[in-house]
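Dumping the structure here so I can ask a few things about it.
A single protein chain has been omitted; all remaining protein chains appear in their positions.
Our next item is chain A:
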């Protein structure tokens, strides 16, 4: 194996890892703020992809251009889901919460299949297409732009959480809900905001990968399992942790698949999950 191939594999792993990170930050944010695992997160990604697809198919708007719209739309979806479903189960037992989001996942999938058919769709020509070659290392422009977008969005989210009043309020709610309420922070608003931002992150990830990934109602299931591994590895609730963990999982999956065999790549990623849970259950940067 030459150095070229190794670098190429690492680059591919990094690019997909950044996408995993973006999918996972939304998931981890929601969990961090309100301790609810959102099983329908993959479906938010799916909705983001379809939003991009229809923007392209009906209005001929490129997915990259449509990103702000996709984010806004999914933000609204997140808030609506919170107001209609999640708000009612805040104090319910954990099992009810799990089944509520699980049911939501099945509902969204079913609706997508009903309205948009189970066909595979693709955006045939996006603004970003073609390849970039750096010496012997090649990568696709769509993948590169998607990874870049993932870095941008995660960075912006970090800035929001740490550098703005609203973000700090959200963080405060995540750390201690009651203390935050005593300080005059409206918990309900913060929860809705977390769902909005979480869904928007998944939607943005969907919009970014819509330039190169087939779009179909079940597409979320391909990503959600990996997103869970990333969240666990990064530490439940930690945005920075999810970002780092996404990159690590991407690298391990692609490199492991290449070195050991692609048939084992899912097994490799899932054994990582087991090892983390056994050795360091709070993940890389999780709250102890």
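The working rule: contacts are C-beta pairs under 8 Å (C-beta built on N, C-alpha and C of every residue); 3 or more make two chains touch, one makes a residue touch a chain; residues count from 1.
Simple rule for what comes next: contacts and distances are computed from a predicted model.
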Protein name, per the UniProt record, of whichever chain is missing from view ("Heme exporter protein B", "Crp/Fnr family transcriptional regulator", "Cytochrome c-type biogenesis protein CcmE" or "ABC transporter substrate-binding protein"): "ABC transporter substrate-binding protein"
Listed residues A:152, A:262 or A:281, member touching the removed chain: A:262
Of A:212, A:228 or A:243, the one touching the omitted chain in the full complex: A:212
Which residue of A:9, A:22, A:77 or A:104 touches the chain not shown here: A:9
Contact partner of the left-out chain, one of A:37, A:72, A:90 or A:122: A:122
Residues belonging to chain A that touch the chain removed from view: 1, 5, 8-9, 12-13, 16, 20, 119-122, 124-125, 131, 133, 138-140, 142-143, 212-214, 216, 221-223, 226, 253-258, 261-263, 265-266
